[in-house]
Structure formats: C-alpha cells, structure tokens
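In what follows, a single structure is set out as structure tokens and then discussed.
Apart from one protein chain that is not included, each protein chain of the complex appears where it belongs.
Right, chain A next:
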Amino acid sequence: MSEETPVKAVQVKLVLLGEAAVGKSSLVLRFCQGDFNENTSPTIGAAFLTQKCRLENRIVKFEIWDTAGQERFHSLAPMYYRNAQAAVVVYDITKAASLEKAKAWVKELQRQANANIVIALVGNKLDLVSDTSSTPAPPASAESPAEDEEDSSEEPSSTPSPAENESDDARQVSTAEAEAYAKESGLLFFEASAKTGHNVGEIFTEIAKTIPFDTISPKPTTSQSANRRSGANNGENNNVNLGEGQQAKKGGCC
C-alpha cells in the first residue's frame, strides 16, 4: 500500500472446505489468480492465500485457507475454520456423494464455527454439464485455453466439451435440490466453474456483501475501523480482481 492511501482493508478470514477433488484449489486459484502459482504450494493441512477486492464503499481483504480435502485431514479443519467469518463449502455437481460431504461440513460449521459465519454452498464443475434449464452454461471458452488447462488440473483431460449434449448425464446434483437445501440451511448458493471462471467472482462478492462487518469485533489493530469508513475513497492500489467473474457472466448470458 502506498503512503497516500490511508485505506486499510477489512480482513475477512475465509475457509474453503469440501471433499477431495471437488476443485477447491481451482476455485481459489481462479479467484486469486495472478497472486499465486499453482505448482508451488501443495496442500498440506491448508494452503494460505490472500486476495483483496473492492466492494462498494470498502476494501475487503480475503485471507483464504484452502484446506486439504483428504478425509484424514478432516480432524485438522477446526484449526482453520476457527474465527473464520466466511466459509465456502464446495461440492462437485457431477458427484452426488460430494454434496453429502458438503452437508456434513455445513452441519459441522454451524455447530462448531463462529456463530455469525457466512457460509456459501458452491457446486463446482458447471462446465461439465450443459443443463440449460437451470443455469445456462457458458460456452467452451476459446479465449484462454491455456488457462483452462491450468485451472482444471483435477478434471480429466478428456472432459467432454460442455456444448455436447451427452454431458448432461454428468450432472448428479440438480440445481433445485442443492438450492433448496441451501435455502433451508440459510446458505448462500452458487453453481460455478473454476474452469471457465463462471460465477467465481460472484461467490466472493456476495460473501463480502453478506458479512455483517459492523458487528465484527475488529482485530487489535485500532486504526481499522477508521480506515473502513474512508475505504470508498481510494482503491487504486488494491487488487480488485473480479474480472473473471464478470467475464464469465457475459459468457453465461449468451
């Protein structure tokens, strides 16, 4: 931050949870891209990343804990979600069991985590299905094929093109079902694709909007609340990186 910027971002501790291979790391990579290179930090316990984004009148700095999905690391998760203000629970819309696991995570968070935690349920890998009824899938993004490969390392390389109808079969969790569950449990809900970037930015924006900042007891840094008020004035030096989300949205609308 340069000297003429008195603005200090509001910190939001966010934890990513979900079964192995649902694409947690891919999502966070998509969100924090530019800040992070996939190949340097394998997940042991959890990977730690930060990303700032501007939201209306404040700057939000996400401190993201991308937890390991392997079942045996489950018992370590409380270490990462304690004090978290937000959680993104990810499942894979092509794998029904992953939603079950996501539900278990939600239950755990609601019992064990901060009382005010904002939880978003995210169905990832939307690019693998072309379910026109609920969420229009973006066309295969030809604009950045190199990126796609990088961001979807957990998906098989033989992924059928989303445009093909046969991939309808891939969907195992209907939007309605997951959405109903999210509503019932009071969660934010998204279907997204880390591969195309569809809806990724929106997840974090929506979380930032939902967090009751005024009730968060600020960390010992005393200047924080003052900074928050003046946050609207200056965001130049902050890495406002919701570009992908908007891009993908355009794609989705076509």
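As a working rule, a contact is a pair of C-beta atoms (placed from the backbone, for glycine too) under 8 Å apart; a residue touches a chain by one contact, two chains touch by 3 or more; residues count from 1.
Just so we're on the same page, contacts and distances are computed from a predicted model.
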**Asked** From the names "Large ribosomal subunit protein mL38", "Cytochrome c oxidase subunit 4", "RBR-type E3 ubiquitin transferase" or "GTPase activating protein", which one matches the UniProt record for the unseen chain?
**Response** "GTPase activating protein"
**chain A residues touching the omitted chain (full complex)** = 11, 13, 20-21, 39-40, 42-46, 48, 50, 63, 65, 68, 70-76, 79-80, 82-83, 97, 100, 104, 107-108, 153-154, 219-221
